[in-house]
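With one protein chain removed, the remaining protein chains of the complex are shown where they sit.
A, B, C and D label the chains in the order they appear, each numbered from 1.
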Amino acid sequence: MFIQQLVNGVSIGGIYALMATGYALIYSLLGFSNWAHGDVAMLGAYIGFLCVATVRMPFWLSALTALLGAGVISILNERLAYRRIRRNNAPTMFLMIAAMGLSVTFQNMVIVFLGPKFRTYPPVIPVKAISLGSIKIGVLDIFSMAFVIIAMSLLELLITKTKFGLAIRAASSNMITASLMGINIDFYITLVFLLAGSFAGAGGVLLGLKYTVYPQMGNVSLKAFIASVFGGLGSVRGAIVGAFIIGIMEVFVSGFITSGLRDLFTFGLLIAILLIKPSGLFGIDIQDKA
Amino acid sequence: GSNQAKEDVIKIGYVGALSGDTAVWGQAGLNGMKLTAKEINEKGGILGKKVEVIGLDGRGNPVDSVNAFNKLVDEEKVIAVIGTNFSSCNIAMAPIADQKKIPLIGTACSNPKVTVDENGKLHPYSFRIGFIDPFQGKVLATFATKELKAKTAAIITDIGSDYSTGLTEFFIKQFEQNGGKVLIKVDAHSGDNDFRAQLSKIAPLNPDVVLVPWIYKDVALIANQARELGIKATLLGGDGWDSKELLSMAGPALEGCYYTSQPSFANPATKPYAEAYKKEFGINPETEALFGHDGLYWIKDALERAGKVDPTALKDALENTKDFKGLMGSITVDPATHNPTKPCSVYQIKSSQFEYVGDFTP
Amino acid sequence: MKEILKIDNLTKKFGGVCAIDNFSVTLEEGTVHGLIGPNGAGKTTIFNTITGIYKPTSGIIEFMGKDITNKKPYQVAQEGIGRTFQNIRLFSQLSVLENVFIAGHLDADYDLFAAILRLSKFGKKEKYLRENCIELLKILGLYDRMNEKAGSLPYGHQRKLEIARALALRPKLLLLDEPAAGMNRDESKELVEFINELKEKFKLTILMVEHHMDVVMSICRRITVLNFGKTIAEGTPKEIQTNKLVREAYLGGEDVAC
Amino acid sequence: MSGYVEGVIILIGINIIAVLGVSILTGFTRLFSFGNAGFMAIGAYTSAILTTKFNMPFIISLLGGMFVAALISLALGKLTLGLKGDYFLITTLGFGECTRVLIEFLDPITGGARGYAGIPQKTTLFIVLISVVLAITVARNLLNSKYGRNLKAIREQEIAADAVGIDTARFKQLSFTVSAVYAGWAGALFAHYYMFITPVMFNLDKSSELTITVVIGGLGSLTGSIIATTVLTLLPEVLRSVANYRMLFYGIAVVLIITLRPNGLMGYKELSASWIKNLLLQIRRMFRCRKEVA
Partner (left out) sequence: MLKIDNLHAAYGGIKALRGVSIEVKPGECVAVLGANGAGKSTLLKIISAIMKPVSGSITFYDRKIPSFPYQVVQSGIVHVPEGRQIFPNLTVYENLMVGAFLRNDKNGINRDLEWVYTLFPRLKERQHQYGGLLSGGEQQMLAISRGLMAHPKLLLLDEPSLGLAPIIVNQIFEILKEINKSGTAILIVEQNAYKALSVADRGYIMSTGVIEKSGTSKELLSDEKLLKAYLGD
């Protein structure tokens, strides 16, 4: 049972991780919680669904379209809302509120134009589970886990080892000065939103395959937010670790104590960690030097 | 009051979730009513007057629903309101319906407190079409022990839902009274989508039946995940299962499982209505559409019995309903509780179709 | 003369970096004491340690005979130590007057109920405080701009406002971190006169970090020179100017005239 | 006045009280909270239980709700007020969710997810109006005293606030507790108006609605908060009949206001006689310019 629950936890954590990555990426650059991230994932899931079920494209092409589509939507968010707020030099809280507004807008846009129905992907990938002794592992879980690990490793390399990474870290620290050093801020921000949006799209498609597609499915991104705080805001690695901590924690509390108190334990652990490490497990805290 | 006896339209309100995460039901209910109103008007209306349906959004939220109810009564001057499918919304609206003396007919809201308050006092203006949790819980438990010969049961409950917790409570009571044993009750939250942590606890206990008192979207997920984890037990559920969507979402995983509901789209009598609905709106109807249909006809029936368009007269006529025949079965109102007494239908899923098994009373 | 601040064997380490290394100094009441040294010598760190922003690794800080070593920043301020910041830290969205007003909060000794119920005590204290603040702004020459946002003042005025804010606290000891930074000679000169005036008027003791030698040499009674967190010299301006170590480590070949 | 209109006015009043609490916390101290609905829940349930189970008079229940909210804010603040920015925010979010989950879990006392019914209707339009006036006066007096100035100092520059002798921890706590008391107050009024409460009424959506309102009104403007509350409570009512487009328009409105008004509706300013006078002057000047051009 313990091992089965661990498997369950890792599987849920994987989904959270996928959502948390894009979320952390944007946080690291613009310093705000993009509450619309989950809804971009939701739109990605719908795009993929419509491609597969209505247009009858092959799955791989549909998934790709979903990734790109979500990326483009994410860029549009930045272009139409966030960029203007950034230019106004408004506090970062404004970005977060705008994201919340976008989240409400997207969810209801789907309800109005596509209907509030629940939808399921046709079985393009086997949903079967393999048994290892008494342990059952979903094929889809293995597939999504592999995707998560590969995508994360590439991203980690991108951020720590390339000029792209240096540019976004510099920009996140001080945009005006970064542009004074020759960094094309708008370009890199667009790139980051594309990347984050595509991650969200991938997450959306995976969520759709595993569960169902519906307008509120993006609300899991709240877990991504919590995961990022666990790991240290803005740290992609931290967000991933945090995602798995939450996934496993939730499953263990649900499995061994009671689901009714699940959130209590999750937040209890969160506060406990923050009391010891005020900026999360991997967050760097540059003290405000007087 | 006699809001509008003189006007030549009869305005009936509908409160339901027209936006937000539960809009599936609210929109279906309103559509259903509009379709029905059209039908009634084509056949000459009620007491020679045309029916007009006014739907307002209550978001499935008690506060919004109360505001919507107030607006329907105070601004739109409706003489009765149908809705909602959420007990929480109706419990909040019931005292106001009493204050304003406007009948309120709940649809799938199943908490006893919708019509009878904390202290057992009747809300005179509050009615409902669907049945109450204790009733459905009892039927399910009795069906499990008597028909399925189940000795052991497990339950997975949506702890955030009054519907799910209510059904669970009364199922346990009856199941144990019938000599069965509830091996485990696990909690989960809707919106979680992944129930494997909870189901993994059920799997090794091998219960005969598993009660899944959820809404069909979650039922589909729970069923699929339960099978994935090797749970072979028969799954049981209530009227939350009642949607064609369930078949495509979980078909094989639910093969041979049962649920209780009102007579609904699995009932051949509803076929013409379902087709008309599909023709009009281009989508399959949800059960809430049938509630809208029956609610409106019920009001027609009562008004015609009362012989005049007046909310209080309507209330009295509703209270004295005997054997009103709707698409969801016949309704006879118990004047002490305003709950309809009607049999509960049991359906089975067989080769990915709903199959009517029979009517049961506990 | 009475000693007002006494720092004894103060050490502050950041990981491997020893920013202050066994530093000791004694300030006499009513004097201006200079603290100079190369960049990164540990001067700002000493300020931050005195004011409780950093906890010292070891050592004792005594203020008017009282041990304030491990006090919190606000407690140190309430004891009577005001300071300005090397990187200006004004309440930039608030008006000039509000900046000073805030710092005077200790003078407004009414309680929450008096404030909410607008008791007469509240009105009196507020009026008194407001007059004091305006007085202070007049002295500093900021009266004309008192309703402007602090953040939109030119650099030099911002530095003055920082001083005004520190004074509104009615401190006995004032710590100034590079008050003349970004000022030209003329402005520096004005500043020197101005600080001298303030010192008399408010009976202040001042500890000042500054890289403008003309300012330091003309105003300080004594100067401590720091390098790598250690004192390398202490004495009168004359002594410091001629000190070989100081010239090598800090002044370079420069000839500084007083 | 129709019952509907009265109901909407009461709802606006209750929302104003809750939003003022968030305004003090977020607009004037720059502490972001996504848990104030949790304090509302505490106020609502405490007062409801006091009224129904202990037969307390309404005023005692009301004060009881506020008091318990204050106590809990003290305990929570002790733990979390040291955290910065979004880290603090997430703990308040967690608090809000945990409150809801706990109320669901403590079924025998709170009625769980099925809600708590049978609360007598004690909140009247008159009581709400008095409460709103009181809430505004207290908030205004508080903010226009050294307490409010100290909060603003913390908002602007915490280190400098420390350096002028402001016990930042104490004042943050003050702000947090005042905001909790306001939320508890609103919650108690709410419970005794709608007569029925369920945990979902006080979920994350409610908390974020409060914060959205404050930001849209302008961080640092009480009148802005009041105007925004009125607008945002009325907006869905006006849109109620467009049914399924309702929340879509609401979402779009939020995005538009936040992108087009860089400082919210009111910025840091308060609506006052002189503000209006300035506005009129500006308009007049505009007219003059036109004339000159013409």
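Basically, a residue touches a chain if its C-beta (ideal position, glycine included) is under 8 Å from a C-beta of that chain, and two chains touch if they have at least 3 such contacts.
What you see is a predicted model; the values in this text were computed from it and never measured.
Put simply, the missing chain touches A, C once the whole complex is considered. Shown as candidates are C:A114, C:A150, C:I206 or C:A249; the residue that touches the absent chain is C:A249. Across C:G30, C:G59, C:G156 or C:G235, the residue that sits in touch with the chain not pictured is C:G156. Of the options A:R79, A:R169 or A:K277, the residue whose C-beta touches the omitted chain is A:R169. Although one chain is not displayed, chain C still touches it through residues 14, 17, 36-41, 43-45, 86-87, 152, 154-157, 178, 181-189, 211, 213, 249-254, 256. By the touch definition given at the top, chain A reaches the unshown chain through residues 163, 166-167, 169-170, 172-174, 176-186, 284, 286-287, 289.
Here is the rule we go by: only the chains that are shown with their structure count from here on.
The greatest centre-to-centre distance from chain A, using averaged C-alpha positions, is reached by C. Computed from the mean C-alpha positions, the centre of chain A lies at a distance of 36 Å from the centre of chain B. Rounded to whole angstrom units, the spacing between the C-alpha centres of chain A and chain C is 47. Within chain D, contacts with two or more other chains are made by residues 104-105, 159, 163, 244-248. For chain B, residues touching at least two other chains, in rising order: 19-20, 23, 27, 159.
Within the complex formed with chain B, the chain A residues making contact are 1, 4-5, 8-9, 11-12, 15, 107-108, 111, 115-118, 120, 127-129, 131, 136, 138, 207, 210-212, 214-217, 219-220, 250-252, 254-255, 258-260, 262. Partner chain D is touched in their complex by these residues of chain C: 51-53, 72-75, 77-78, 82-83, 85, 89-94, 98, 101-103, 105-106, 108, 110, 112, 115-118, 122, 126, 165-166, 168-169.
Chain D meets chain A in the complex at residues 26, 32, 79-80, 82-84, 86-87, 89-91, 94-95, 97-98, 101-102, 104-105, 158-159, 163, 204, 208, 211-212, 215-216, 219, 244-248, 250-255, 258-260, 262-263.
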